[in-house]
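Apart from one protein chain that is not included, each protein chain of the complex appears where it belongs.
By written order: A, B, C and D. Residues from 1 in each chain.
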Amino acid sequence: MPQIITEQNLRSLIDLLVKEAKLVVGPKLSGSVVLYEPLTAGSDLTLDALPRRSSKELFFPICEDILSYKRENGAMKVADVDRSKFPETVLIGPPPCDAGSPAILDAVMSWDYKDEFYLERRRKSTIVGIACTKGDDACFCRAVGLAPDAEAGSDLFLTPLKDGSYSCKAVTEKGEALVAAHLNLFAEGAGAEPVPFVDQAVEKLDLVKIKKWLEEHFEDPLWEKIADICVGCGACAFICPACHCFDINDEGSTDDGVRRKHWDACGFSKFTNHASGHNPRDVQNKRYRNRIMHKFKYYDDKFGKTLCTGCGRCIRACPVGIDIADILAQINRG
Amino acid sequence: MHAEHIKHDFEPKIVAFVCTWCTYAGADLAGTSRMQYPSNVRVLKFPCTGRIDPVFILRAFQKGADGVLVSGCHPGDCHYMAGNFHARRRFAAFRALLSFVGVDLNRLQFSWVSAAEGGKWVDVVTELTERVRTMGPMPEFKELEHEEQWSTFAGASVDKSTVLNSPELKEAYDSIG
Amino acid sequence: MTPGKKRLSYSYYPGCSLHASGREYDISTRALFKALNVGLKEVPDWFCCGATPAHNVDELLSLSLCAKNLSLAEEVEGDLAVACAACFSRLKTTQHHLKEDDSKRKQVEVAIDGPAALNKPVKHILEILAREYGLAKLEESVKKPLLGLKVAAYYGCLLTRPPEVPELDDCEDPSIMEDLLRALGAEPVKWSHRMECCGANFTLSRPGVVLKLSNAILESARFAGADCIMVACPLCHGNLDIRQKEIKDAYGAPDSTLFGNIFGSELHGGSAPDQRDLPIFYVTQLAALAMGVASGSLGFESVITDPKPLLRDKQLL
Amino acid sequence: MSRIGVFVCHCGENISRTVDVEQVAKAAGEIPGVAYSCDYKYMCSDPGQTLLKKAVAEHKLDGVLVAACSPRMHEKTFRKAAEAAGLNPYLCEMANIREHCSWVHEDRDMATAKAKDIVKLMVERVRKGKSLAPITVPVTKRALVIGGGIAGIQAALDVADAGHHVIMVERDPSIGGHMAQLSETFPTLDCSQCIMTPKMVDVANHPNITLYTYSEIEKVEGYIGNFQVTVKHKARSVDESKCTGCGVCMTKCPKKKIPNEFDQGHGMRPAIYVPFPQAVPNTPVIDRENCTMFQSGKCGVCAKVCGPGAVDYEQKDTFTVEDVGAIVVATGFKLYTIDRKPEGSPIQGYGEFGYGTIPDIIDGMTFERLASASGPTGGKILRPSDGKEPKQVVFIQCVGSRAREKGISYCSKVCCMYTAKHTMLYHHKVHDGQAYVFFMDARTPGKGYDEFWRRAVEEEEAVYIRGMVSRMYQRGDKIVVMGSDIQVGTQVEIEADLVVLATAVQPQDGADLLAQKLGISYDKYNFYSEAHAKLKPVECATAGIYLAGACQGPKDIPDTVSQASAAAAKVMTLFAKDKLERDPVVAKVNEKYCVGCFACKKVCAYGAIEEKEIRDRQGNLVKKVAYVNPGVCGGCGTCQATCPSKSIELDGYTDEQIMAMIEAL
Partner (left out) sequence: MNAKANKNQVTSIEPAYYQAITEAIRKEAVQILKDETVVGVVGYLPGRRKGTASPALVTTVEEAEKLIFSPACVNNLSVYLTKAKKGVLKQGKVGIVAKGCDMRALAGLMTESQLQREDLFIIGVVCPGVYGFGVERTGTLTEANIARKCRECTVHMPEGSDVAAGTHTELADLTPEEAEEMARIEAMPQAERWAFWKEHFSRCIRCMACRQVCPFCYCEQCLCDKNRPQAVESSPRPAGNMAWHLVRAMHLAGRCGGCAECERVCPMDIPLNLLNRRMAQELKELYDFEAGLTPVEKGPLNEYKENDDQSFIK
């Protein structure tokens, strides 16, 4: 049962959800950049640019407290975070390359260790994805098996139509529930023609072939070639919708402080630095190799998924112009 | 001399980073001379102002100081010859930086107090304490300490007091029609 | 900018004297610069710098006079060339003073209704010739070297003093004039009174002082064997040239007149009194002469102590 | 978890009157890491210290904080007590709740609150503190003395008499320095050479002194107690071991008209020469620049006439390396040559004085030589130009000194006195002569100095004119001196037969280069800088190097000798122990993280930081890092504040300690 929602009603939906005391998150202009941030009104929604950071931070915040501790009368008192206070959340506006990331990450977060911080947030959230009609020469979602109209990860999926409205498809029960609760904002009908998608410059990748190549090329001059120019920052990982490494730090003093979990990146030289001083990934080529291996081999080995949505953020942001799509294409070509 | 028994509404936290040879000794002299000054100041002793890292000042503000004093030997009197000269440049630069990011420099005082200047120590400490007292608590860094990225406590930004009551929501629904 | 390719060019502040009693200085300066192909553009509408007396009477006035002249000069391209030592001193002093004293500067700027041109470079003719045009190039340009001419280079009080203001040369032991003379082919003599005062503007109020002081200078130059004296100041020129005969009348034989010898010993002497006339040249006159400028256009006729016999004797005319 | 003991002192009632010490002790007990706390009437008393020692044992304390008076008062006391109890003394600290609290505040509540805070943050300091061991440095008990003037001689003799070996290095062919040139000395007018030459001989004969003349310092390495000094022995062209000092070579040398430096160029010497008859050693050198043999290869007379065959034209410069534990720098001074402005120097010349062009304008040292019985005139005052006895002599003081506009602002200290002396010597020798002195002030702060000066003015008829000279010129055979008399308010001209200038005292040529080799600092005039103007006037900032004499600043002979003996005493203090013990508050480098930007080295006032190469097992250079020589480090910590990565850390004041204290605020 395709539904239609006008742009105005989409914004009204946000207004209503805010009034319902839900946390509504969507692309919003913050200073000079568009970021996923809490929306206070429908007018905040900014859909003309891909946010600089992916929407993963909704489930996997940049930094979060996991416990606090204090020594009192010789004994250490530990206080946990009350996860039940996490709010009901609606994420509105992610394109498939962002909306698709929980569909990838859920696997690892509920694997051998259940990350209740992540999972609780996931449980309480509804994702309203929007098909992507923009894109530039860094985009390569099609190459990694996604598409501008991929519904994976979305609970409700909107497709922009030429008259400015959106056709809606409830992908999950959560999506259905959201529509059902606000039915008068939606209209029945086929609607206008959809806005066409943009062509992507990167060829379709044979992910199986790439994985095979990676299996056989743990040692390869390619890694050194890339590492020659990689400066080892974390920009690519931090803005990536799929990267999910984190570090845990106690901040404060030994007697009184907070244990915090925050984003980390495998490109950092200290990422695998052991307390002993030994560092198994002591040089940048090993670190960059790990990034590719993790995304296109290890994660697939474990969970049968590729740890990349092709959003192209890392290509745009890399300080030294490392182009993962180009690297994959080279491997693909053999 | 400061009459200490007056109770104030606000007692600022003042941290003093001092060198051991001149200012610490000057503060000792103020003590042996039984001079009186506000009790707000907490003194941290360093061998030399040259040892004092701008990070310490930053950290003191972060940890709740309302005012910071850095004090050492007069130029030419440094026990280590040139430590205070290096410190002077370092802090001149640091002041400019703090001012540029919007820190009120009235909360940060530098002084030369020699071992013979017990009276000057009292003056400097009293003046800074009273000035900061009139300015009130330093909000900037303390607020920052408690701020988070929105996603950390996602939901904190939602004001529960406005939790909907149905008539209002109903009205909103109706208006959209 | 490659040196040598670009033509040097200056703005020019002649000052009152150079349009009156020191006209020779002005015309010889213009003639010299023309001969050297150096541009010289007179500042339009300039007026008196206040000279040496004004600052004794009203400091603000004297500073404002100079400041206004400087701002007029700012309108003309090129560093400001000044020939008169007194004008040079006043202009430089004003710049120095106003740079040091902000409140004075503000007062002056109100008075002249505009900013004081404190950074307009002010250059004396001597430094332009010796440094900017350059001694080597000057020597190359000489057409008629002043061979055999023994010259006492006379600096006077103002050219180098006080040291922080003119910054022309060593304050008490300069050599720029001597260097210049050597470049022109003349022979600078070593003499004792090149830095002493000639009496300056006492020439009107207390001529007696001037006669005494200028006499000492003339005597010293004669004693050192000089044929003539070279000056860079119209006032010095006036005192040494116009009053030369008067001095001779007043003092007669040399050596009896050196001022106050309180712990005096016997004075030497014994040789025949030296009463030679000493022509007084402006630096630009001698330089222009050496550059081959026609002597008729250098104002030799309008001075009192006639230089022509000497120049003829040295075959320079 | 640490076990710290906190001991709160009442100091009689000095603390307890305003601070509730019991509460402070109680609060201290609740601080994490504190295992024991108590308060006591007098912690510094014997029972108090015993209490501390007992508590350390009973409660197995691993750190101690005494909250009492200023650490400047009793830190040593309690550290000793802690050490006696088996603790590392550096794990004992003091919280100053007296000078910084009870004595300066009246409100009991607030003072108590403050005392608690002070204790809290000092507990953090103890908790994060580390055991430190005193630094010991072995000491080589040999001293190097640079310079063989009166300063060097005095220092060398004192150290040598104390039984330590001394190496003395002198640049000139003979020791003696300027004092050997002087005629008579103020204020006693005793003959300078008569008191100087015996000391020179003592140096030569002293079994503990090795004398290297005609030698210079080439290189200095190492640090206090352990210097390695390379000495360059310039080729003398005469074998010292063979020469008997008979002097035949000098009398036979065909080239005899070389101006003698010792007589300020007013006497003559041959090309092979000793600077003066009483020279030590009495071995001649060949002045190769003026020797016909060296210039044209023809002559060789000296070699022919030398009985023992000591003359050696083939001699080369040689080098020796001396291990010494301490260095005394006594390189002395030179007199300002005042003609034109030296190239590139901030100092202006006095071209207007005609010095150097008018022969009868001389400096003070030349006058000394004229007045000296061993001088070029045999002690008669005769002027250089024509050898006539001058009847009017003008002395000018402060030529170059105290003349900011000429580039030197300091007072040369000795000129007032020696000019007074000169007028007397002149008056004694030329009875009908008249001396005039131009002066600014007469500075006579010394024992018997003012009496001496007054004698010159009142009894010896010198005419003192307060004012300066502007210009001098030759007129006939006279020098016209133009000056001012500011007391009379008039200009003055004097026709003098001779003018003597008291020119400024300046450091020796090359003083800066030597300082760079030694790693000591110098001021803008190149005078060497002492470590502290008041309290360390003899020590250099660089440990183990001491200053004596005019190389540090203008000085007269008694001051020079005093300082030389003081420097010697410092050397002997250093040599009194086999090992040097130092406070372990010094910086250390974390070589793993140091990246060798050497910002620390650039800010180190002690020159304690060196560059160290880190090599792998194959000997390949991995990187260069900073290394702190603990013997030299002064412990200021400027390096650590400068190091961006904090790869250098000052023991006793680590970032960890300081951050913990800030955290506890």
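Keep this in mind: a residue touches a chain if its C-beta (ideal position, glycine included) is under 8 Å from a C-beta of that chain, and two chains touch if they have at least 3 such contacts.
Bear in mind that the values here come from a model prediction, so they are computed numbers and not experimental data.
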{"item": "Of B:Glu11, B:Glu130 or B:Glu148, the one touching the omitted chain in the full complex", "value": "B:Glu148"}
{"item": "Chain not shown: contacting residue from A:Glu72, A:Glu173, A:Glu219 or A:Glu251", "value": "A:Glu251"}
{"item": "Sole residue of D:Met250, D:Ala599 or D:Leu665 that reaches the chain not shown, by the stated touch rule", "value": "D:Ala599"}
{"item": "Residue numbers in chain D that touch the chain omitted from display", "value": "590, 592-599, 602-603, 623-624, 642, 644-647, 655-656, 658-660"}
{"item": "Interface with the unshown chain - residue positions in chain B", "value": "54-55, 58-59, 62, 75-76, 82, 85-86, 88-105, 109-112, 124, 140-141, 144-145, 147-149, 152"}
{"item": "Contacts of chain A with the absent chain, listed as residue ranges", "value": "30-33, 35, 52-53, 62-63, 137-138, 201, 228-229, 231-235, 237-239, 247, 249, 251, 260, 262-263, 265, 268, 270, 284, 315, 317, 319-323, 325-326"}
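To be clear about the criterion, only the chains that are shown with their structure count from here on.
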{"item": "Identity of the most central chain, Cα criterion", "value": "D"}
{"item": "Inter-centroid spacing, chain C versus chain A (mean Cα positions, whole Å)", "value": "84"}
{"item": "For chain A paired with chain D, centre-to-centre distance based on mean C-alpha positions, whole Å", "value": "69"}
{"item": "Interchain centroid distance [CA atoms averaged], chain B/chain D, Å", "value": "43"}
{"item": "Residue list for chain A, restricted to those that touch at least two other chains", "value": "none"}
{"item": "In contact (per the touch rule at the top): chain pairs", "value": "A-B, A-D, B-D, C-D"}
{"item": "Residues of chain A touching chain D in the complex", "value": "71, 73-74, 252-255, 277"}
{"item": "Chain D - residues contacting chain C, complex", "value": "340-341, 348-352, 391-392, 405, 434, 436, 463, 470-471, 473-478, 480, 485, 490-495"}
{"item": "In the complex with chain A, residue positions of chain B that touch it", "value": "148-155, 157-158, 160, 162-164, 168-169, 172-173, 176-177"}
